[in-house]
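The structure under discussion appears below in the form of structure tokens.
Excluded from the complex is one protein chain; the other protein chains are retained at their positions.
Entry: chain A
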Amino acid sequence: MYDVAVIGSGASGGAVAYTLCKAGYNVVMFEKGRLIGRDEFSKDELAYSRRDLITPNLFDEYHTIEEKIDGEWKATPTYESGWSFWNGSIVGGSSNLMSGMVHRLHPDDFRLKSKYGDIEGSNIVDWPIGYEDLEPYYDRVEELVGISGDHKDHPYEPWRSRVNFTQPATQENAVVKLFDKSCHALNIVPLVTPRAVLSKDKEDRKACYYSNFCGSYGCSSGAKGSSREALIKPALATGKLKLMTNTHVKSLKSNKEGKVTFARVVNTITGKEKEISATIFVVAAQAHESARLLLNSANKYYPNGLANSSGELGKNLLFSGGGSGQGELHKDSLKEIKFNELMTTGLFVNRSILDWYFIDHWWYGKFKGGSVEFMFEHQNIISRARKNGYSEGKLVWGEALGERIVKRFTEQKSIRFEIFNDWLPNDNCFVALDETHKDKYGMPVGKLRLEGHPQDVKVGKYIAKKCEKLLEEMGAKNIYSSISSSAAQNLVAGGCRFGNDPKTSVLNKYCQAHDVENLYVADASFMPTGGSVAYTWTIYANAFRVADHIVKVLDKG
């Protein structure tokens, strides 16, 4: 019997296992995928970016996606659409594959409702904790996982207990000279992006080697702050962690005393099933899958799903509002820097803008805005080459195609922005169980309804205009942006919102189920509102907070 069973090995599972193992407790961790070690990762675009080799085959395991067609919700299985909602089924989960551009939430993100009031059609609530509760854990992540950066005061940068990052910012491409100058010309404050990538060696993890292929790929030096490198490896070194790979948890069994007694797991290779018991169970399977697991764990004591007396389980799923845009910096019109400096590969753009995190505009009014990250277009070669295949709706081929491709790769470089603004929780964004579709293990698949709130698009468009102006100032050509309410499957949270009232929330403020004493959900599921930055830093930080609480509970006995 283990002290704690952790379901999922991503950012949150890693933080929980690390903390518990260091405190001397025996932990078992289930990971559906296999272990790919640092030495095995390569920058193989075909394998990692273009095929489902580190995510399940969609014919075996999938979701159904509900879209409104002619006023009715119709579900399409993802094996039909190819729109996969798996983000990395390997040890360390999607934290292996992130770009690592991270920010802390702002204190006002914890009290959106009191600060901005209700927005019609959305289910905004304040969090049961404040920034001050999470700050020490943001700091712990900075140190343990390793976040590099260079802090500058800014009205929308939250306060921090440590003066500056212990890891200096990663190296930057010369384009930042042009970027910063253009920002200053427009009265915009450019900030250095904190990055979950080491700029200096840290124990056995080596500093970033600027491979030019960071996001979507595993890191070969250990610089990227994946759960696998930063937390699971040291947890394994304690001898307290039993890591079970190729092990999928089908359901959790609970008894009439209201406790989870064991996890029913299946070996994904042999198909053999087992029951594994523990004192405490921590679900960390990524938001939409965590809710699905609890829904799939219904029994006669919990007929609507485990920990679902509120009826809130799976509801108020969150993604990220906003979108992206880009422009091309051309060789023949480049300002400020030399073209060969721009074309130097591997170095980061490392810039973000928080100026529009909260907006108070004489015409548009006062509203919550968002953050923006700047980066080069992803350097994947096949996908960049493929973008030249159409002109005016017709395919381009032959010599004309060759010319376009060579020009794109040798005479320009595209700079890109990504906007993150709140995805307002609403009644039409949730995960439920599909009534007919089952995965290859015989369990109902998650059915996702993914409607965004119109406010999200308004905010995204407002910020995109500002970003397009900035690219214009930089001298970029062919600038465009795309803002929509389409859900980014790699930015998912919510579904088990935390709160003080068991009637309106699934988890209490420690992310412990209101209904089930020995059940915790440690991933991004807890978030009732998502804030306007990527979730990773907050996921790590909150999981450390939850883990500290579990240690206290276990210490008490």
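The definition used in the following text is that a contact is a pair of C-beta atoms (placed from the backbone, for glycine too) under 8 Å apart; a residue touches a chain by one contact, two chains touch by 3 or more; residues count from 1.
What we mean here is this: contacts and distances are computed from a predicted model.
Hidden chain, UniProt protein name from the list "Gluconate 2-dehydrogenase subunit 3 family protein", "Sulfur carrier protein ThiS", "Peptide ABC transporter permease" or "Monovalent cation/H+ antiporter subunit E": "Gluconate 2-dehydrogenase subunit 3 family protein".
Contact with the chain not shown here comes from a single listed residue; of A:N26, A:S81 or A:T261, that residue is A:S81. When the missing chain is restored to the complex, the residue among A:Y116, A:F409 or A:Y441 that touches it is A:F409.
Residue in contact with the omitted chain (choice from A:M1, A:A237 or A:I381): A:I381. Note that of A:P136, A:G311 or A:G389, the residue touching the chain absent from this view is A:G389.
With the whole complex as reference, residues 36, 40-48, 50-54, 67, 76, 80-83, 209, 211-213, 217, 220, 379, 381-382, 384-386, 389, 394-395, 397-399, 401-403, 405-406, 408-410 of chain A touch the missing chain.
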